[in-house]
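Here it is, the structure in full.
Note that one protein chain is taken out, while the other chains of the complex remain in position.
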Amino acid sequence: MSAEFFNLLWYAGMAAVMLLVTGFYCVLATYNLVRVLIGLEILIKAVTLLIILAGYLTGKAALTQTLVITLIVVEVVVMTVGMGVILGAYRHYGTLDARELRKLKG
Amino acid sequence: MGPRMKVDLIILAILVISALWAVMTRSLIRSAIGLALASAVLTVIMFRLSSPFAAVFELSVCAGLISVLFLSTISLTHPMTHQEAAQHQRERYSRYFVLPYILIVIGIIFAFVQVRPELKLPPAAAQTEVRVIMWNLRQVDLIGQAIILLTGVFGVVLLLKEARKK
Partner (left out) sequence: MVSLLILAPFFAAILLNVPFKALRERSAFGAALALFLGQMLLMIFPKAGLWTFPVATLDKFFHFPLRVDALSTVLLFCIGAVLTATLLLSLRAVPQDERRLNFISVLLLMQAGMNGAVVVVDLFSLYVFLEIVAVSSFILIAFDKHVHAFEAAFKYLVMSVVATALMLLSIALILLVSPDTTFSGISASLQGSPNSLLVTLAVGVFVCAAFIKSGLMPFHGWLPDAYSAAPAPVSVLLAGVVTKTVGIYTLLRIVIFVFGFTLPLKNILLAVGALSALAGALAALAQTDFKRMLAYSSISQMGYIILGLGCGTPLGALGAVFHLFNHAIFKSLLFSNSAAIESRAGIRNIQEMSGLGSRMPWTALTCAVGSLSTAGIPPLAGFWSKFIIIIALWMSGNYTYAVIAILVSLLTLAYFLYLQRNVFFGKAKDTFNKIEEAEFVILLPAIVFSAITFIVGVAFPWVWNTLLLRLPSIFGA
């Protein structure tokens, strides 16, 4: 195994882990629903990076590209529906603050 | 560490920094722009890792479509007034300031812990053309994409429909 190989794996892996942590932190620390979606998007980017990396390192770039294309399509639909839920909630209740919404419950 | 490696490291650093900025910035619009920037950087990384098709998809969909979606959602829901924003900035700082330190700690851990697992690579892939894989070998995924797109369309229509009697 060449040193280049491992270096790339290591540093890109580190970047991916940092992105994962950033994404999780964003989801946990925010009160705004839209920012939660942004945090989720960052998580997905981290995972996309890792899949492409795995493909590049093991010579399966074609397979991982196909997987990533499917992944992007699926996640954009999930995000769209998520924004639909947010807009629906906003239209009915006028606020996007999770704390305000929680106060509306009995 | 050759020059190619150094360029890779710089690009990875820009990726992490733009994601960090997207989380920590106060304004939602800047957050969405930060996300689009991170997608663009990821596109560059994918080009360098010999995945041009995926890179183009990522650029057009994530840096384009999702940013448009986020910006339209943000603008449809009231942004804060100026005074509210300034007060909010002080309050949210206490929640977010830990994050860069956590990332620096992770960086230090990775720099000093060097685990070198022996990876036995699997045999080289039989099929190396994206076109063949996508349309011939993984048709199930294509049907899945078609189904989920239709579901998404229904979802948006249903969730945003106004109630007739209000």
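Should a chain be cited, it is by its letter among A and B, assigned in written order, with residues numbered from 1 in that chain.
The working rule: contacts are C-beta pairs under 8 Å (C-beta built on N, C-alpha and C of every residue); 3 or more make two chains touch, one makes a residue touch a chain.
Computed from a prediction, not measured in an experiment: that's the story for all the values here.
**Q** Over the whole complex, note the residues of chain A touching the chain we left out.
**A** Residues 20, 23-24, 27, 33, 36, 40, 43-44, 46-47, 50-51, 53-55, 57-58, 60, 63-64, 67, 70-71, 74-75, 77-78, 81-82, 85-86, 88-89, 92-93, 101-102, 104-105 of chain A touch the chain that is not shown.
**Q** What chain B residues would touch the chain not displayed?
**A** Per the touch rule, chain B residues meeting the hidden chain are 115, 117-120, 122-123, 125, 136, 138-141, 143-148, 150-152, 154-155, 157-159, 163.
The rule we apply is simple: only the chains that are shown with their structure count from here on.
**Q** Go ahead and note the Å separation of the Cα centroids belonging to chain A and chain B.
**A** 6
**Q** Could you please specify the touching residues of chain B with respect to chain A in the complex?
**A** Residue positions touching the partner: 1-2, 5, 8-9, 12-13, 15-16, 19-20, 22-23, 28, 31-32, 35, 38-39, 42, 45-46, 49-51, 53-54, 57-58, 61-62, 65-66, 69-70, 73-74, 76-77, 95-96, 98-99, 102-103, 106-107, 110, 114, 116, 118-119, 121-122, 124-125, 127-130, 133-134, 138, 141, 144-145, 148-149, 151-152, 155-156, 159-160, 162.
**Q** Note which residues of chain A are touching chain B in the complex, please.
**A** For this pair, the touching residues of chain A are 1, 4, 6-8, 10-15, 17-19, 21-23, 25-26, 29, 32, 34-35, 37-39, 41-42, 45, 48-49, 52-53, 55-56, 58-66, 68-70, 72-74, 76-77, 79-81, 83-88, 90-91, 96.
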